[in-house]
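All protein chains but one are shown at their positions in the complex.
And now, subunit A:
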Amino acid sequence: MLDASEGYTTADGRKIGGPVMEMKNITLRFGGVKAITDISFDIREGEIRAIIGPNGAGKSSMLNVISGFYVPQEGEVWFRGAKRAPMKPYEVARQGIARTFQNIALFEGMSVLDNVMTGRLTHMTSGIFAQAIWKGKAEAEETANREIAEKVIDFLEIQHIRKTPVARLPYGLKKRVELARALAAEPKLLLLDEPMAGMNVEEKEDMSRFILDVNDEFGTTIALIEHDMGVVMDLSDRVVVMDYGKKIGDGTPDEVRTNQDVIDAYLGVAHD
């Protein structure tokens, strides 16, 4: 394990800073079922952190703890140097955490642009009346937010579907729109729940490039859950491996790949 207070430099020369989020001895129970048992790890400024594990390992539960949707019975969540109290989802969003969902959760009837603009919602402060008549502060605010939304649209190369209703888009593009909405919030921490699920090779390659570019261009800290091992090993700087709600490995992709527990649990036991 790395020293908790200082950063490190990745193989490709990116500087990673101190911890943005720290999970300390988290235990999560649903009634009598222990979904997560005593897990600790951190996510550092500017890194791409992956959480992997077989089905039912507790990955999504972990992500929901990070996003504040679930409150663990034991343990502490520290975000940007402060212990986090239980809070509502919109409060989490305001703190600078944005996420995408495993089963796309967009507003199907709205255009791509409107969907991306909803990502800016937490940044708008003008009142409902001012927004309705669209005068004064509301107008200036909309322009400023639209500009940010447009930059994200340009970045993710979805200009051609800007005005298209989301319902008419193919799956791969919807995933990209969802990423756009999360990015529009200018998050300090971006959570991606299986960003490549159900995609073909080409779409996966595109998505991987976008994730790397987001991290490179905006310095966004990213935590992701993914099943595709190739993608995880290529993309992430550090990997947490879970099995049956426990942490069984933590480290760089190479370290994880050679960790015997991980090989046994996740990648299968080698036959002699």
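Details
By definition in this document, contacts are C-beta pairs under 8 Å (C-beta built on N, C-alpha and C of every residue); 3 or more make two chains touch, one makes a residue touch a chain; residues count from 1.
The definition used in the following text is that contacts and distances are computed from a predicted model.
According to UniProt, the chain absent from the figure is "AMP-binding protein", selected among "CoA transferase subunit B", "AMP-binding protein", "Deoxyribose-phosphate aldolase" or "Aldehyde dehydrogenase (NAD+)".
In the complete assembly, the contact with the undisplayed chain comes from A:Arg162, out of A:Arg80, A:Arg94, A:His123 or A:Arg162. The chain that is not drawn here is touched, among residues A:Lys15, A:Lys88, A:Lys137 or A:Lys151, by A:Lys151. On the side of subunit A, the interface with the absent chain consists of residues 12-13, 113, 146-147, 150-151, 153-155, 157, 159-160, 162-163, 209, 212-213, 216-217, using the contact rule stated above.
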